[in-house]
Every structure is written in structure tokens, then in C-alpha cells.
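One chain of protein is taken out of this complex; the other chains stay put.
Right, chain A next:
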Amino acid sequence: MKELLANPVLVKEIKLRFRNIKSFTGLFFYLLIMGIFVFGFINLTSSISGSGFFRPEESFMLFSMLSYIQLGLILFITPGLTAGTVSSEREKQTLNILLTTAQSSFQIIFGKLLSSIAFLLLLLVSGLPIYSMVFLYGGVAPSQIASIFLFYFLTLLVIGALGVMYSTLLRRTIVSMISTYGTMIFLTAVTGFFLILSVSLSSATMGTGASPLSYFWACINPGVVLLTLLEPGFSDEIAQMTGIPLPLWVSYSIFYTLIFVGAIWLSVTKLRVNMNKYR
């Protein structure tokens, strides 16, 4: 592990990222906005209800809203942070030198991925104290926060790996960026649309709520999976409707782990030319 983290690309990229004042300004504004949102919500809710206190169900609502905001943050920022990691080196003419060093392709890709998502991880971790405010008012179990953060981490890794993959395969950063955002939109909006479509079709034709296809669209949609983590009862409902007892988060983890492994494998194998291909 120590060897993995002593990765030269990772160390260099993190040094460059945090030497930049933009990173700290970004972090400052993120925490500021999140703080205003949380305190504003608490104040507003307690003053509207007139009771002067913040109820656990309101605390849970705040927690759910924050969870979706953070998911949105991951989905929209990760492509921007990762889709230029390799292609920008190509554009800046630094890639060839990097590829002639003794670093393995895996080391380079791993360093690039981890350094790109490090900033987002920092955002999430630094927001934890604000996020944990909800504990003061009850309604949310600590295990729920842990599972949601694991879910974030997996989603972050996968979107990041896809960004690095496109950045390796495509020559230009702009094309890589569009492809990564395209994939992200597919995984969220398109799967969401197909989920609604398949649920409507199933209820129209079979009279039941959902088909195995609906389960498939639901299990790859981060928004739906987050909902099952927030409301575990929803996961049981889906199991009953589709007849598939496997919780959505399990299928999600398997599917996204496969995407992650595939994206990293492609990036590692395509980063350098195969010198022996002509044989």
C-alpha cells in the first residue's frame, strides 16, 4: 500500500493540484455553500413549523437532500477532473517522456486516477462535519452515512476510471470530456428514463409493477441505488415487485466494479503501444 501511494505520478499531481490557489478557493466555497444550506434549512424549517425545534424526520430530509447534492457533485465534477488526465499530457507534449520512464502503465494510470479523484475525496471528507450535523437531531444512523460514503467512493472511482479510460483512448481532451459526460448522463438520465419506461410498460402489459428489465435499469442508476440506501424499505419493495431478491446495492457494486476493472484494464493496455504486436 505504501508503495502504491508513493507513486511518482500521484505525488507530483497532488503537489501541483494543491499548489494551485484555485483548489483551496474551490474547497472554501464548497464548504461555505454547504454550511449556508444546512444552517439555512435548519433555521427555516424550525421557524416555519413554529415549534422552534428541528424534528428527526426533518433531519432525515436534510440528510437525503445533502446526499443527493453530493451525488450530483460527484457525477458532475469527476468527469471534469479525470477526462483530461492522459490526453492533456499528450496535448502538452509531456506524455512521450513519461512513457519512456521505467514506471509501469498501471502505475501511471493508478497515479493519474487517484490524484484526480483526491480533490473530490477531500471535498467529501471536509464536508463530513457539516454532513454529520444531522446526528445532532437524530433520524439518521451512522451506518447509513458509512454505507452512503462507500457508495460515493465506488461511484467516484468508476466515473473517474471511465474518464481516465476515455482520456487514454481518445487523443483530444474535449472529445474525452464529452464522452465521459455522455457516459455519466447515460448511467443517470438515460437509465432513469428506461426505468420509468419499463415500469410503465410492465404495468400496462402485465399489470405488475416491474419486470427484471426494470431491476436492471434500477440497479445501474446511482440515483435509485442511493434511494435504496436512504430508504432500505424501498429495496424490499423492488425485490417484491421484480422477484429478484438481490438488493440493488449489491448488483450496483458488482456492475460498477466490473466497469471499473474493464476501464482500468483498457487504460493500462492502451496507454503504451504494444511493441510486439507485429509478430
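By definition in this document, contacts are C-beta pairs under 8 Å (C-beta built on N, C-alpha and C of every residue); 3 or more make two chains touch, one makes a residue touch a chain; residues count from 1.
FYI, contacts and distances are computed from a predicted model.
Entry comment: the absent subunit's protein name, as recorded by UniProt, is "ATP-binding cassette domain-containing protein", drawn from "Assimilatory nitrate reductase electron transfer subunit", "Lactate utilization protein C", "ATP-binding cassette domain-containing protein" or "Proline dehydrogenase family protein". Only one of A:Thr45, A:Ser64, A:Gln103 or A:Ser203 touches the chain withheld from this view, namely A:Gln103.
Within the set A:Val11, A:Ile69 or A:Ile174, the residue that contacts the chain not displayed is A:Val11. Considering A:Asn20, A:Ser132, A:Gln240 or A:Thr269, the position touching the chain not shown turns out to be A:Asn20 (whole complex). By the touch criterion stated above, the residues of chain A touching the omitted chain are 6, 8-9, 11-12, 15-16, 19-20, 92-94, 96-104, 272-279.
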